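Since the structure comes first, as structure tokens, the remarks are kept for the end.
One protein chain is absent from this view; the other protein chains keep their places.
A and B are the chain letters, set down in written order, and residue numbers restart from 1 in every chain.
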Amino acid sequence: MALLTERDNTTVMGKIRPVRSRNFALTVPALLLLVVFFILPVLSLLLRSVLEPEPGLGNYQALLGSTTYLKIFLNTFSVSALVTVVTLAIGFPVAWALAIMPSRLSSIVFAILLLSMWTNLLTRTYAWMVLLQRTGVINKTLMGLGLISEPLPLVNNLVGVTIGMTYIMLPFIILPLYGVIRKIDPAILQAAALCGATRWQALTRVLIPLATPGMVSGALMVFVMSLGYFVTPALLGGTANMMLAELIAQFVQSLVNWGMGGAAALVLLVVTLALYAIQLRLFGTARMEGR
Amino acid sequence: MTAPFLQIRTLRKDYGIVTAIRDVNLTVERGEFMTFLGPSGSGKSTTLYILAGFENPTAGDILLNGQSLIATPSHKRNIGMVFQRYTLFPHLSVGENIAFPLKVRRLPKTEVDAKVAKMLKLVRLEGFEDRKPAQMSGGQQQRVALARALAYDPPVLLMDEPLSALDKKLREEIQHEIRRIHQETEVTILYVTHDQEEALRLSDRIAVFSKGVIDQIGTGPELYANPSTRFVAEFIGDSDFVTCRVLSARDGRAELAVGKDMTISGVPIHGSAAAGSNAALMLRPERLSLKRGQTGGNGLSATVTDITFLGSNIHVAATVPSGEALSVRLPFGHEATAGLARGDTVSLGFDPASAHVFCA
Partner (left out) sequence: MLLNFDRLGGWKWILVGITGLTAAFLVLPIVFIAALSFGSSQWLIFPPPAWTLKWYEAFFADPRWLEAAGTSFYIAAIVTVLSVLIGLVASFGLVRGRFIGKEGLRALFLTPMILPVVVLAVALYAFFLRIGLNGTVTGFVIAHLVVALPFSILSITNALEGFDKSIEDAAVLCGASPLEAKLRITLPSISHGLFSAAVFSFLTSWDEVVLAIFMASPTLQTLPVKIWATLRQDLTPVIAAASTLLIVITIALMLLVALLRKGLKS
């Protein structure tokens, strides 16, 4: 039984047999699963990008040389950036409020955050498709208030994607940021006030700088997650603003072009891993301590 | 001749190139309370963990009633242990915790229940059997841990700094409990601590560990009166050291020159020193007498640097001309302390037999 191998420095007549690696065997099932069904398939997909239809970098030339594809890259980055900025702008005050609110109030907000996070992704996206459609509640309300006379196009465009993605990403920035602000000692801000700082100065020179590591880390996470998002952009976005994940799926599913699909996947993978490397570089140790 | 109850023979443990303990030899009598005393990293816990079977020795052997324990895995050694941290099983009640070792031994339920009740009575926690560990104080948890470790009547009980997480008052209270339980059960206890007071209060004998070896084994009074190394002298009781010169040494007694003008003979000497070499003279604060004014030749002259009132005692700090600091502890109201002030010159006297000199 694998669990028994834990203390495997067996002693014979007082002599010790040192064992180099202890308990490595326990990780083998998980490792095997990931090697066979994760690492190898992904590598083989990436390999196809330089092998199909013929060996060479033709797929990458086609991908990076065409304005159609470049537009998709650009769109992916700008949507992700926009979503990141909006979630951060909303997330910071909310996290701040949650950190200091009486727990009666904050626990309600936490329950809502969790409910929203745990609700099926398609359900949430569907909800926004319904709300944002031409005859949806939002257009109806705005027209009823007399603010607009024609229904606004809110879905199948950038507005729809941004709203839908922001909705999904908000908890991912509020929760970690809440943790960061919660850890700041209120005495530091009292000290700032005693030093003569106005509220605004205390905010911009003390609170925000102290929360910056959390904001950068959360923003990076949201940005990276947005880059590879598939479902929400596919349902709420239009054909004019397709994103990278959809492009990959399209190459494989509709066009059966594995070479191009692999190339696009590599681009997404490289950008994602690079941003994660930055994240680890900046915050890796701090995160470990937090555990 | 019967074999000793517990015998540790030339035990050694290496971690890579680091030697944690070496040459540890020890014999423990049945029913004895033996304490391993030493600073952290001195090897006392390593020795205990080898006894428990959590570590394997690099060399050496442990014999219980003449039988080697080394090849026996921990769970078959039938040894009890109380740990430094609280190790009650968090999901089990107090009663279930105590019953655990009995249940794994597959004892009948009536016997288990009777034993649990007896153990709860022993540690004076009757009525707590349905509590969960999280609902108990640290002191109570350690008492339950003690009950659990004793429930299966182990021949040897190991205790690894069991009170270090408790505050001073509670610690003393539980020390009394441990003494009482030791007397009631007559179990053999091996106790690890870095607290000399705790060691002195509890133990029959103390093994002083330093840098992986046992410096000295003896009863508390033996260690206090006759420390065999400077380390033991420092660790048991308070002590100060003054540099002196060895004039001659014979039969374990030495004649010394201290400072410019003082010569004393009959001081117990430890280690070998050539005549004329320097050595350290140990003086205990409570064994020094103090007189105002210059010495008449048979006292150390010193200058008072501080006087502290500590309730029943008055603590006088002084420096000898060489710059070394000494402290003197005098009972409150001692005549020599009246009107004593910083900067005063005093003469410090002592019985040569109560001092010790250690060669480098």
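Just so it is clear, contacts are C-beta pairs under 8 Å (C-beta built on N, C-alpha and C of every residue); 3 or more make two chains touch, one makes a residue touch a chain.
The structure displayed is predicted, hence computed values, not measured ones.
Only one of A:64, A:193, A:255 or A:278 touches the chain withheld from this view, namely A:193. Which of B:38, B:60 or B:101 touches the hidden chain is settled by the complete complex: it is B:101. Per the touch definition above, the residue from A:42, A:62 or A:216 contacting the chain not shown is A:42.
Interface residues of chain A facing the missing partner chain: 1-4, 6-7, 20-27, 29-31, 33-34, 37-38, 40-42, 44-45, 48, 90, 93-94, 96-102, 105, 108-109, 111-116, 118-124, 126-131, 133, 135-137, 140, 167, 170-171, 181, 184, 186, 189-190, 193, 199, 202-203, 206-207, 224, 227-231, 235, 245, 248-249, 252-253, 258, 261, 265, 268-269, 272, 276, 291. Mapped onto chain B, the footprint of the missing chain covers residues 52-54, 73-81, 83-85, 87-91, 100-101, 104-105, 145, 148-149, 152.
In this text, only the chains that are shown with their structure count from here on.
Per-chain CA centroids place chain A at a distance of 57 Å from chain B.
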